[in-house]
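A short write-up of the structure that comes next.
In this view, the complex is presented without one of its protein chains, the others remaining in place.
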Amino acid sequence: MEDIIVKYYEEPKLKNPVLVEGLPGVGNVGKLAAEHLADKLKAKKFASIFSKHFPPQILIGEDGVVRLVSNDLYYHKSKTGQDLIILSGDYQGTSQEGQYDLSYEVLDILEKYGGKTVYTLGGWSVGKIVTEPRVLGAATSPEFVEKLKAAGVEFSKDEPAGGIVGAAGLLLGLGQIRDMDAACLMGETSGYFSDPRSAQTVLAALGKLLDVEIDFTELEEHAKEIDDLTSKLNEMKPVVEPSGDELKYIG
Amino acid sequence: MEDIIVKYYEEPKLKNPVLVEGLPGVGNVGKLAAEHLADKLKAKKFASIFSKHFPPQILIGEDGVVRLVSNDLYYHKSKTGQDLIILSGDYQGTSQEGQYDLSYEVLDILEKYGGKTVYTLGGWSVGKIVTEPRVLGAATSPEFVEKLKAAGVEFSKDEPAGGIVGAAGLLLGLGQIRDMDAACLMGETSGYFSDPRSAQTVLAALGKLLDVEIDFTELEEHAKEIDDLTSKLNEMKPVVEPSGDELKYIG
Amino acid sequence: MEDIIVKYYEEPKLKNPVLVEGLPGVGNVGKLAAEHLADKLKAKKFASIFSKHFPPQILIGEDGVVRLVSNDLYYHKSKTGQDLIILSGDYQGTSQEGQYDLSYEVLDILEKYGGKTVYTLGGWSVGKIVTEPRVLGAATSPEFVEKLKAAGVEFSKDEPAGGIVGAAGLLLGLGQIRDMDAACLMGETSGYFSDPRSAQTVLAALGKLLDVEIDFTELEEHAKEIDDLTSKLNEMKPVVEPSGDELKYIG
Partner (left out) sequence: MEDIIVKYYEEPKLKNPVLVEGLPGVGNVGKLAAEHLADKLKAKKFASIFSKHFPPQILIGEDGVVRLVSNDLYYHKSKTGQDLIILSGDYQGTSQEGQYDLSYEVLDILEKYGGKTVYTLGGWSVGKIVTEPRVLGAATSPEFVEKLKAAGVEFSKDEPAGGIVGAAGLLLGLGQIRDMDAACLMGETSGYFSDPRSAQTVLAALGKLLDVEIDFTELEEHAKEIDDLTSKLNEMKPVVEPSGDELKYIG
């Protein structure tokens, strides 16, 4: 078996397509954002990527019908002269080598459709609840950095320390080597749970950059549900009881 | 060395063969079922699969003669116009990549013999003793799901959560990509020991689906032996003594 | 880089060579035996095997000159019409896949020199000091088993449970697939230290099987040194003092 199998359901004709990647990661921000975008734009799935680099697992639908875990590609024909290819999926590659392989293959597909621009979406974990998440950026050239800044994306010397790992990073790093233009948009997130507010903020920045209108109603509702849950948890004060260790001193 | 070596002992002529897979897994249900089936049908071993994806190990027979660990393929010529290929063996692939490789190779072999239907057998662990195990199913198409339901196989929205991993899952997932029809039959099992009763229940469903009569005498005997053992264990009440921690407070 | 690099220092002409393998393992029995054999027969190193499957390590000689870790092949021209190829080295392959690859390559080399018989040497750990170790056997055919029995090699239904892993097992398992004759000789050993007595017993059996005389003086001396050490350790009775836990109750 080949390491990666790309199965095409359709071969669309695309104009200067821009790749938007959102795979599972910190706060699930990238995946939430990419799937919301594909959903709202009614983007059409045209290919699936199956690979040894994903877990050996099938998922079962409500009707009992299975599907092999995958990454999936959707396209959206835009009026701006710049079509979209959206990448989301069940997993990132589970090994270091797999991550390189898969990102390289995705760039091959983008190139095949004549595209040379990439946006990757992800979360940037700050370890505490963030009510108004910022969007942090990184890009393959100073020109692209300026373009992001103009759209309100922030840049910070110390963040993220250690750089960006996984597909959100590799698509930039490998894109750069292949003379593509790529940027990463990272939404601040606590990292404690799936974070629709951070996803919304990231998508808002992306919408500006791509000149695409996105309806956020559902993401906002999800974010409010999580806000309610968080408030309730804060109201429940823990009852402090002496521990076993303390009891020892009583005797 | 090639990653996988298939050694043929015979090249049988088969009619529309159906693959039945049962490899080691939860409650050993799949392996017990597949080996019982091969035994009762007097199926003939025609090929062995050796691979780097299996442990580097030989097993020693009672006569001191060794054999390399393997997966093995058996065939059974049926009067129903649908012959069988039965797959069992010592191990599943030990790595994720190996699992994909091996399942793909098995489908290659099935295709070579003109087959395009797969049944995988496995156990579904419920973490407690089950006296009347159900058979849960999953399949590659709604039509196949209906066929399973008609044979008494149950479908449950929440089970198994997380899907199916290993060969029992991959043969469906990869089969689907290759336009084959595949279904998984999972017998409920505690998962605590090798479970002949669950294997029998799975085989009963398979027998109906394939229109094959199977003698269950031996599996039933094994199941009763395990029932007896379980009863005895339940009768033996644990003697509760104060632990060291409690003794500290006595002093 | 190729996964395995074989560097030949010489291309000897050999008659029906028999491969004798002894690599690091339980009680270091195989390696001790193979190196002793090569030494006593003044066997000549004719090839080294370097591989990604070994650790990325060089060893430094007393003169400061380095060498990459390797497996090494020696030949011995015999008067019996059956020459020897002896395999020893620093490591076994560190991964499962590597173990398969390396054993397969060694059989390729044996085949290239027209050989089709293999003896692998190893230790069989019994977890206690053994004063008169037995030699246990396993082989690829009933005929070979009989031949071993005639040379005093023992066969035991329950030993070794779990079969034989590593090169000592794979050379049999892969040899069998390639229609070679192969046997494993396992010396009983405590497994606690490098065991020259077990190595000697294994070599004595091999000498009978190959009709080769071997001088055991050095192995016997090493074995006696270890006997002395073991006796001294046994004489030193441990001084039992109350532990901290017990002291707590004194107070």
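Just so it is clear, A, B and C label the chains in written order, and each chain counts residues from 1 on its own.
By our rule, a contact is a pair of C-beta atoms (placed from the backbone, for glycine too) under 8 Å apart; a residue touches a chain by one contact, two chains touch by 3 or more.
In this text the structure is predicted, and so the values were computed from the model without any measurement.
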| item | value |
| --- | --- |
| Touched by the hidden chain, restricted to displayed chains | A, C |
| Candidates C:E10, C:D63 or C:E213 - the one touching the absent chain | C:D63 |
| Full-complex contact with the absent chain, from A:L59, A:I129, A:A151 or A:V165 | A:V165 |
| Residue in contact with the excluded chain [from A:P12, A:P56, A:G123 or A:G137] | A:G137 |
| Touch residues of subunit C, complete complex, unshown partner | 1, 3, 5, 7, 50, 52-60, 62-69, 94, 248, 251 |
| Missing-partner contacts on subunit A, residue numbers | 96-97, 99-101, 103-105, 137-142, 145, 148, 155, 157, 160, 162-167, 169-170, 172-174, 176-177, 184, 248-249 |
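Operating definition for what follows: only the chains that are shown with their structure count from here on.
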| item | value |
| --- | --- |
| Relative orientation of copies subunit B and subunit C, as a Cα rotation angle in degrees, nearest 5 | 90 |
| Inter-centroid spacing, subunit C versus subunit B (mean Cα positions, whole Å) | 37 |
| Between subunit C and subunit A, distance of the C-alpha-averaged centres to the nearest whole Å | 53 |
| For subunit A, residues contacting two or more additional chains | none |
